[in-house]
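What you see is the complex with one protein chain gone and the rest in place.
Going by the order they are written in, the chains are A, B and C; count residues from 1 in each one.
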Amino acid sequence: MAPQKAVKKVVLAYSGGLDTSIILKWLQTTYGCEVVTFTADLGQGEELGPARDKALLLGIKPENIFMDDLRETFVKDYVFPMFRANAMYEGLYLLGTSIARPLIAKRQIEIAEQVGADAVSHGATGKGNDQVRFELSYYALKPDITIIAPWREWDLRSREQLIAFAEQHQIPIAKDKRGEAPFSVDANLLHASSEGKVLEDPAQEVPDYVYSRTDGPESAPDKATVITIDFKEGDPVGINGQAMSPATLLTKLNELGKINGIGRLDLVENRFVGMKSRGMYETPGGTILAMAHRAIESITLDRGAAHLKDEIMPKYAELIYNGFWFSPEREMLQALIDKSQEFVTGTVRLKLYKGNVITIGRESVYSLYDQDLVTFEEGAVAYDHRDAAGFIKLNALRLRTLGQRKKKLGL
Amino acid sequence: MAPQKAVKKVVLAYSGGLDTSIILKWLQTTYGCEVVTFTADLGQGEELGPARDKALLLGIKPENIFMDDLRETFVKDYVFPMFRANAMYEGLYLLGTSIARPLIAKRQIEIAEQVGADAVSHGATGKGNDQVRFELSYYALKPDITIIAPWREWDLRSREQLIAFAEQHQIPIAKDKRGEAPFSVDANLLHASSEGKVLEDPAQEVPDYVYSRTDGPESAPDKATVITIDFKEGDPVGINGQAMSPATLLTKLNELGKINGIGRLDLVENRFVGMKSRGMYETPGGTILAMAHRAIESITLDRGAAHLKDEIMPKYAELIYNGFWFSPEREMLQALIDKSQEFVTGTVRLKLYKGNVITIGRESVYSLYDQDLVTFEEGAVAYDHRDAAGFIKLNALRLRTLGQRKKKLGL
Amino acid sequence: MAPQKAVKKVVLAYSGGLDTSIILKWLQTTYGCEVVTFTADLGQGEELGPARDKALLLGIKPENIFMDDLRETFVKDYVFPMFRANAMYEGLYLLGTSIARPLIAKRQIEIAEQVGADAVSHGATGKGNDQVRFELSYYALKPDITIIAPWREWDLRSREQLIAFAEQHQIPIAKDKRGEAPFSVDANLLHASSEGKVLEDPAQEVPDYVYSRTDGPESAPDKATVITIDFKEGDPVGINGQAMSPATLLTKLNELGKINGIGRLDLVENRFVGMKSRGMYETPGGTILAMAHRAIESITLDRGAAHLKDEIMPKYAELIYNGFWFSPEREMLQALIDKSQEFVTGTVRLKLYKGNVITIGRESVYSLYDQDLVTFEEGAVAYDHRDAAGFIKLNALRLRTLGQRKKKLGL
Partner (left out) sequence: MAPQKAVKKVVLAYSGGLDTSIILKWLQTTYGCEVVTFTADLGQGEELGPARDKALLLGIKPENIFMDDLRETFVKDYVFPMFRANAMYEGLYLLGTSIARPLIAKRQIEIAEQVGADAVSHGATGKGNDQVRFELSYYALKPDITIIAPWREWDLRSREQLIAFAEQHQIPIAKDKRGEAPFSVDANLLHASSEGKVLEDPAQEVPDYVYSRTDGPESAPDKATVITIDFKEGDPVGINGQAMSPATLLTKLNELGKINGIGRLDLVENRFVGMKSRGMYETPGGTILAMAHRAIESITLDRGAAHLKDEIMPKYAELIYNGFWFSPEREMLQALIDKSQEFVTGTVRLKLYKGNVITIGRESVYSLYDQDLVTFEEGAVAYDHRDAAGFIKLNALRLRTLGQRKKKLGL
């Protein structure tokens, strides 16, 4: 295997798992370059310590090991802005994987600039969306960076070859990692996704053992949990009256969602790279949050603002799904969305019950649903039902004209 | 009360209830015109017989009493075309009331032309959307029609006055109709909606007694019901392998939804006439159908088609909500949507459980999720992961150029 | 004529012409209220002095006469933001009338609050868009304001009655104002529009005498005028290298456009109030500016940004045309547009010739059309034509899958 380009130092998005450990070693042996590892805590539910140990074991110098707890940044600067848009890809998917990639890429590029690396690398495969999301972000942030995508470059074509490579390079292999995984998982504070192998036939139900983040609706408590979520300018800031940081709040919502069987989604989606793919998503807290955000908007957002948001949402969601977080058009849409959230402040009451997220109340000092608002001085009310006649007549005028044309022409 | 215009014969959308009976009498006494009643069965769950009896009792000539069972037409020509679009108003509302109005209006106009009536009338109030939906439809179909909207014209300002008017004109008053209803209801085969009075505070949970079409999730069976729905060219045609007519099928889905606690929605929405309104909707069968339609589309619709549909959906839903069913732009959007449904054929498997509609499988002879489809003669596969590199690079080119500009300018 | 509501003090948008003078008097006599006049210079090409004299003559107290030169504000805060969007209503109309109304309304409301007036009034007729634009703005800025729209209220039904009313109230009548005008005109620094009477048949060419702001292409010089326009962050800031204030610049462009026969438009448009209307617009400077702005964007704006702008433009233009300048959705769209203009800086060279505005050059330090930008360190170029193969293949994948489906099914 000859390297495709000369590289001196590469920053690898490193999880500490077998696959990225193989990549680490492959980078060293193929490119003969210095490898810098970057491991982020985005709430995937794994300790960072073992990743450090493994990196050291594989010969990475301590000063080349970077670890960050990005949970607060992730939720505050990526998840929440996206939820302001009520973003759902293809009507249903809350974009849990898509939204994490730009942040990881951004930190990799920052580290590359800090340590003087000329390349970055990731462990995403050649058939998925993640390679696109990583690489579009890398290129947008540092256009002259070299990108190494091992899964597209190497000639390790099977699980056996990977394992052989690992053994050959003294990479420790956990027992349960020898065989092919029955499905692959991505996880962060917003969600866990599973796809591949046992999930490949979209006619077959997702087996129970695939779920990791949520209890099933059937095994959830028989009694509903009622909660309130407080919003401020479009973002959630508290649960049951208690103020919380973004990551703390999402963690808490995840717990509430999990035990109440909330947030499972079995989906066949269209990948940016052109094929369909079947995935299973668990987004317990996000599912609650999405419903709550729509509820608080329903009383604080004007119709014109709300409908405009709905109209541009599919495009916004598609941009994030496709990896264009760091694009001018995503930023322009974000400006539009953020502009609308100034008064999206108040409290939503929700019932969580066996998979259901039920809005049962919403209130706000900024509520536009307020009888008093349409009552003016001296008791005069803004709405006079006689106005409706004129309203209808002028709205009907063009339709009547069309009708007259038909009549005139005998159609 | 002087009539606003001279009218000889009017076709009234007549339910047989107290309010439209008062309108009937008010039309006779105020306009001195012949009243023709039209009562439709749209699956609201009431017999038509009593409406006929009441009309006769109120002096309507038998030849002036029109009754139609429109259930099949309603589902086939209005509900199903709308569901092809995955239409949801403000992200959540399945448009159950909105979609019935154009059909009622259309039949009224047809009857008006048949009997030579010069006017039509309806019982919708002056503050809601329904007056708009009725009247835009009337005007579109018969631009020179006279419309009488009693609630905007008369000076009956309170329940007491209405009751007094009824008593004065020997209109029978059911005991429970004397007082003000605690909320108002609209129902048809697709849904029941409730609004007003006890529902007016959006901070307060909907009381249990308001629900009429669905059992609560809590009282639904502890065991899930698994069903399949067969689709043909975008429309459902069978349940559990048994072919059914449109109305029969929706009726069956309503039963399944009802017992499994499916389809409740508590919503604050934006009315076309300008204010916010809180409503409670029960759409048991429609909720199942909406999820199933997305599922069958997920394997049979191409990404380009699916995303285009998602992008235009909010506008389509808004048009129906606002009453523009009979407008060129709704028909243009329908042409676009229908064009996409040619291959939306196949079967979806769903689990119904305590309020949840869970897609657990989908299959189709037209499935685009098919490994074979992307495998070509001689075993060559259409997807080569090395193609992804070029795909990403050209997609990134403009982002890199932007990045270079920043760099060049030292930004 | 009885007043429709009790009013103490009203701020009238007063031009000094016959019609608004009649309105002034009618307000005094009908409402018995104090009248405050507001006359603005928006570049309509008339002195304000005579309006003051006339107001005094009609009994308005000096402290109740307000006059403002709003030209700079008009261009800077209304015209330029709109041109950032490349806004054209129905593909062609540069919105010259529409954009002036919100500013006039805003000043009227400010004066109403300053002088403690409880009402505002305008001279727009009951069939046009301007009444809507004025009144939506009034209501948005001061929801409890009383609005008097004389043309919808009074019973002066003919020119004769108006003249009689004027004579009866000693309102001076210019000789040429006795008869009905052959068409009506609205003018400001951006444009002049003409409509009505001689223009009403859309099959007939606009007579030459209707034009007031532009020379005809045929009478323009035989030699082209070449100019440059400098832009900064989306707005024009100089002509031929000379910096100018917004109103000065637009005035200069108007002169250049006028002599070169630029900016005439004969249009049948769709009014918000429901009917079609034929108008003739002269927008000499604006037509030049629109072309120039697209030209500078063409080298400084990324494709994603440019296409997003094009997609939302029709909605933005419609909002302004319909009178929703002071709406959340217009402000949201403005935020999106403004976000895109950061680097829209540079110089455009144009040839003006007998009605044509021809872009012949554009340059910018922020140009994205720059070979160097896509050349990276060590001479490596970002674009490798082999990348195109992968790019095409992945873009084609879904189309190939569709093709395979057809083939498989023998379609």
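What we mean here is this: contacts are C-beta pairs under 8 Å (C-beta built on N, C-alpha and C of every residue); 3 or more make two chains touch, one makes a residue touch a chain.
As the structure is a prediction and not an experimental result, all values here were calculated from the model.
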item	value
Which of C:132, C:210 or C:336 contacts the chain that the document leaves out	C:132
Selected from C:48, C:185 or C:392 as touching the chain missing from the view	C:392
Chain A residues that touch the omitted chain in the full complex	302-304, 343, 365-366, 368, 370, 372-374, 376, 382-384, 386-391, 393-395, 397-402, 404-405, 408-409
Touching residues on chain C - with respect to the absent chain	86, 90-92, 125-127, 131-132, 135-136, 139-144, 149, 151-152, 202-206, 217-218, 222, 224, 264, 266-270, 273-276, 278, 294-295, 298-299, 302-303, 306-307, 310-311, 313-315, 318, 324, 326-328, 349, 353-356, 358-363, 367-369, 374, 383, 385-386, 388-389, 391-392, 395-396, 399-404, 407
Footprint left on chain B by the chain that the document does not show	143-144, 270, 273-275, 301-302, 304-305, 307-309, 312, 315, 324, 327-329, 331-333, 335-340, 376-377, 382, 394-398, 401
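Here is the rule we use: only the chains that are shown with their structure count from here on.
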item	value
Steps needed, at fewest, to go from chain A to chain C via touching chains	1
Whole-Å gap between the CA centroids of chain B and chain C	40
Cα-centroid distance, chain A relative to chain B, in whole angstrom	32
Multi-partner residues of chain C (each touching 2 or more other chains)	302, 304, 376, 382, 394-395, 397-398, 401
